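Removed from the display is one protein chain of the complex; every other protein chain stays in position.
This part shows chain A:
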């Protein structure tokens, strides 16, 4: 059964909406910037951005944009309103309307408007009618005990609930369909549905669980006798990868996320309810660059930028994945990624510049893009971390071929001042990512070559001392336990308040048998 696209809605809990299903975002704060920020990105194409999504995803993202970007607020909210009107989700409808009213003060959007209330009532009634009908159908099917129809019935109910914005019930319905799945295709579909709902609920662990399940099912047996085998299969695959990638992103497992996103194919990436192609190649840089990438940069960079328009996380992660894999990634990744990159020329440029080690322009462009990237719901929390990682990567890569580097030139290359560069480099040195030392007097950084011989001697001495300490401890322990074991039988009858007693739990075996208890004796 094809997944109904227009009905899918995406609930994201970061908003301050009054959605009852809202799940608090557990990851605001911490290393990420606070969730209440405002950005004013220049040249943000709201229309293009919004058109990339559908359904609830669109609404949610528009609301996110509205929340964080005052200049685009009205436009975003209006679009959101238009989208919601097509669904049965009245709770969200009232919310958007209220926001619009607050923002504009225009009585047209007030909730007391008669037309508004009639519309809401009408839609609610329609939704109720549909629900009744579906329920009745389901009862009928259950009565007839036809598994396939029961499953379809549950699915339809789930979809309807999703449309109304009732995510929890949707999840319940989808889960109930599980018992009636008869073929692998059904299982996969079930997994997809549940993943969809879990993404809305931001329950990433569940997403990952069902992703694994779907993967297992799909590899166990090839899909036999499907009407349209190849496209559907790859589309499903792609969908799965995207969702899993998103989940990993939210779990801050950037490398895994990148890898997963890379595995999504461009042509089949039609999941506008989940992700949309926007500029994500940023992520690519976060992936640790294998040393050999310098030469393989061109083929890698192109794929990396590919995901830009269609799948925001995709591109970024793709690049990240590319960078992370030490053997050069297989060509199949590249071709797909290339197409993603083509969608956003800015990102593509960034990627290419990074590969060509022209860090100045690369980082500058990234900074310019930062504000528009912040408007993406999923990425905004991680953006700071990711960009820092990209920058660190660039720093490390910059320094790698040299034995000494003039800090002034390096600072110029990285658009920063020498003291702040020194701080950044100090941090990297202490983390062990750069092996160097800084001559603060002459502002030069020298690569450090560790003298293996003295390092070995030092280690030997340390190990020797540690060994002696440990052995002394063990022999003392041994002694102590051997002695403590010799407790006396009279002890068993003695009740000593608040004092410890030694007891022989059994005939002495290893010293660990002896116990020291605080309470009354056991016997």
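In this section, a residue touches a chain if its C-beta (ideal position, glycine included) is under 8 Å from a C-beta of that chain, and two chains touch if they have at least 3 such contacts; residues count from 1.
Everything that follows uses one rule, which is that contacts and distances are computed from a predicted model.
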item	value
Hidden chain of the complex, named as in its UniProt record, picked from "Elongator complex protein 6", "ER membrane protein complex subunit 3", "COP9 signalosome complex subunit 3" or "Ataxin-7-like protein 3"	"COP9 signalosome complex subunit 3"
Listed residues A:119, A:398 or A:446, member touching the removed chain	A:446
Which of A:86, A:216 or A:461 contacts the chain that the document leaves out	A:461
Absent-chain interface as seen on chain A, which is shown	425-426, 429-430, 437-442, 446, 451, 453-454, 457-458, 460-461, 464-465, 467-484, 486-488, 490-491, 494, 496, 499-502, 506-512, 514-519
